[in-house]
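One protein chain omitted, others in place.
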Amino acid sequence: MNKVETISMSARAPENGSAPLLSARGLRLAFGLTEALRGIDLDCHAGEIIAVTGPSGSGKSTLLHVLAGVLVPDEGTVDYDTVRLTDLDEAGRSRLRLDKFGFVFQYGQLLPDLNAVDNVTIPLLLAGVKRREARRRADAWLDRLGLGECSRKLPGQLSGGQAQRVAIARALATKPTLLFTDEPTGSLDSLAAETVMLALTEAARDANTAVILTTHDPRTAAYADREVVVRDGQITIGGAYG
Amino acid sequence: MDNTTTLLGLLGTGASYGYDLKSRYDRWFGLKKPLAFGQVYTTLTRLMRNGWIVAIGAEAGAGPERKRYGITPAGRARVLEWIFTPEVPSETLQSDLFAKTIIALLLGDDAGRLLDLQRSRHMARMRELTNEKRGAGLAVVLACDHALFHIEADLRWIDLTAARLSQLQAEVKK
Partner (left out) sequence: MRLFTLTRLVTAEGRRASGRLIGMAGGIAVGVALLLLLLGGYDGVTSRSERLSWPSLSHGESTELRDPAAAAPTDESVLAATNLEHFDGQEIIRVDIVATPDSTVVVPGVGRPPAAGTYHASPALIALIEANPTDTLGSRYGTRAGVIDTAGLAGPDSLVVVTGTTTENLRGPSVGMVGSVFLSGNVWSVTEFRGVSYPNSNYRALTIIGAIAILLPVLILVGIVTRLGAATRAERFAALRLIGATPRRVAAIAATEAGVTSLVGALTGVALAWLLIPVAALVEMEDGRFFRADLTVPPSTVLIVVAGVVAGCTAVAGWRTSRARIGPLGGSRERTERRPSALGVVPLIAGVVVLLGATTAALRHGPLPRTDQVLIAGFLLLLVGLIAAGPVLTYWISRVAARRAHRTAGVIAMNRIQQHPRATFRAVSGLVAAVFLVSFFSAGITTLAEEPPTEDSEYLSSSTLVAWFSPPPPDDANAVASNITAVAAAAARIARTDGVTATAIGSSHPETGAVFTAADAARVGLSNHDSASHIQVTGSAFGDGSLVTRPATAPGTTPRTLLVATDGTTHSVERARTAILGSELRLQSPTMTQADHESARSRTWADRYANLGHLAVLVATLISAVSLAVSSIAAILDRKRVLGLLRLMGMPVSTVRRVIVAEAALPLATVFALCVGLGILTAWFIVAGLTEGRRTINWLPPSYYLILATSLVLAATAVLATFRTARTSTTIEATRIG
């Protein structure tokens, strides 16, 4: 803990002066001989939207997974609030992901057999919400994201953009404090991407949810408050100091 | 594109005759429209007036084509300042950025850094435009989109160039 604090203090204080929500220091991770992460420092403050960009294979997805506690780094620490994520066991990390984090991926994340509302209710049910209440909240979220008419459709009957917004509804339904999204607009055209990103950022802002997203698309990255560029497993622009 | 500073930058790699300077310029930047001799000499005169270059080792009074030119420390500083000052994103930016990159590579300077700086500048502009779009009327949104797409094109070029930097470096070294 101490080490993190000293480093944070040496960093330029964020505008609101508060401690970061998520703070990563010295992350290293190798898959065999491939060094996917080579010493990464990153802070994310409450409600902040960060875009992680960089060439393909530079380690963006890996970074996201490590930050979210899906992968465990070989070296370095990730702190969420007062919890040291990298010290938790798999069950603890799962619990944290379920309670505090939300996830949106590029495609194919909806259960094909469940209609839009039911898909959105899944994390709520996992969190112990009653089915009826979960459905009510899910419907409200879908309405908010302009999907009222699609709520009874199966994922196979939705367009990519609609499916992506359903995924956003699902990710935000549990009111996470931090939303991770990997290429949320990767398979969408400009307009669909814009709709999705607007929906995502507006909803996240309203809920004061911080977002860490990876993308190849500068226009998607432009929705973020700041950009972090990863090259060869290192941050070349952005980083811990904002 | 800023021909003046580009020529100054080329001189930064070593003193040279006006003619050599022109052919080196043409090699990198004159593919479509080679530089006219007259333009080279007027530019050199301007550079000399600003104290950024000096004529070396030539007998006084001889024609400009008989002179070798070398860069002064002030000239060098000017080049560096130019290279590492990100441009305001605009539609005609690309050629300038290209020139900066080549010069930086020729000078053995950190071309990656210049691209990064430019990238940040572009991203900042894109964020501004994206924010402007929020809740704005359609006309504004369309105007912003137009600007965004152009900046994005630059940005993509920057990213691509950054990715090819080592390749370009090898080319330049030849």
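Order as written gives the chain letters A and B; numbering starts at 1 within each chain.
Operating definition for what follows: contacts are C-beta pairs under 8 Å (C-beta built on N, C-alpha and C of every residue); 3 or more make two chains touch, one makes a residue touch a chain.
These numbers come from a predicted model, not from an experiment.
Every shown chain that the unseen chain touches in the whole complex is listed here: A. Considering the full assembly, A:I122 is the residue among A:I122, A:A140 or A:A192 that touches the omitted chain. Only one residue from A:D99, A:E202 or A:D225 touches the chain missing from this view: A:D99.
As for the chain not pictured, it touches subunit A at residues 65, 68, 70-71, 91, 94-99, 101-103, 105, 107-115, 118, 121-123, 125-126, 130-131, 154, 156, 171.
Following the convention adopted for this analysis, only the chains that are shown with their structure count from here on.
Within the complex formed with subunit A, the subunit B residues making contact are 112, 116, 119-120, 122-123, 126-127, 129-130, 134, 148, 151-152, 155-156, 159, 162-163. Chain contact summary for the complex, subunit A toward subunit B: residues 55, 198, 218-219, 221-225, 227, 229, 231, 236-237.
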